[in-house]
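I am attaching a structure below and will ask some questions about it afterwards.
One protein chain is absent from this view; the other protein chains keep their places.
Presenting chain A:
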Amino acid sequence: MNAQHLQPTGSAYFIAKETERPENHTLSVLVDNEPGVLARVIGLFSGRGYNIESLTVSETEHEKHLSRITIVTRGTPHVLEQIKHQLERIVPVHRVVDLTVRSHEFGQERPLERELALVKVAGTGEARVEALRLADAFRASVIDANTEHFIFEITGKGSKLDQFIAIMKPLGLVEICRTGVAAMNRGSQGM
C-alpha cells in the first residue's frame, strides 16, 4: 500500500475543544405521566450524547397525572444549560429545575439528596456479627434475616451508601439494589 503518499483527510466540522470543567448537577423534571414520557427524556439524553449518572421517576400527583423525574447528570455549565432547554422543548414536560444551580442561588453547596439501598449480606460467625454491628453504626435497619443472611435497608447520601456497601463487601455481600437519587431544595419554596 502507498498510504503514506495519500493526502491527509479532513472534515468540514470544526470540533471545538471544551475548556470548561464538567460538573455534576441534579435536575428535577415535572412531566405529564403519559405513555412514552420517560422514553422521550432518556432518548434526549442518549440522542444528544448527554450523561445520566442517576435517574429516578415516579408519579407524584396522581390526580393531575404528574410524575417527577430526578436526573443526576454531568456536563460543563454550557452543556447543562442546553440540557435544561432541550428538556423544556419536550411537549409533556412542565418544568425543569436545576436543583444544583438553585441551591447555589440560596448560598448552599448542593440540594438535599437521598438515596435508598437494599443490601443483602450472607455469612456466619464473626463476619455476621460484624455486619450487624456496622449496620447499626450506619443506621441501616434489618428488614429480612435468617440464620445465614441479613437484608439491610439504608437511606442517605450517595456517598454514605457507597461507603456502607464497600464495608459490607468483605463481610459476605451478595447483592445490592439502589433507587437512585431523590432530591429537592431546602427552604419553603416548591420547585
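Operating definition for what follows: a residue touches a chain if its C-beta (ideal position, glycine included) is under 8 Å from a C-beta of that chain, and two chains touch if they have at least 3 such contacts; residues count from 1.
The working rule: contacts and distances are computed from a predicted model.
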The complex's invisible chain, by UniProt name, from "DNA-binding response OmpR family regulator", "HEAT repeat domain-containing protein", "Glycosyltransferase family 2 protein" or "Acetolactate synthase": "Acetolactate synthase"
Footprint left on chain A by the chain that the document does not show: 6-16, 31-32, 35-36, 39-40, 43, 47, 78, 81-82, 85-86, 88-94
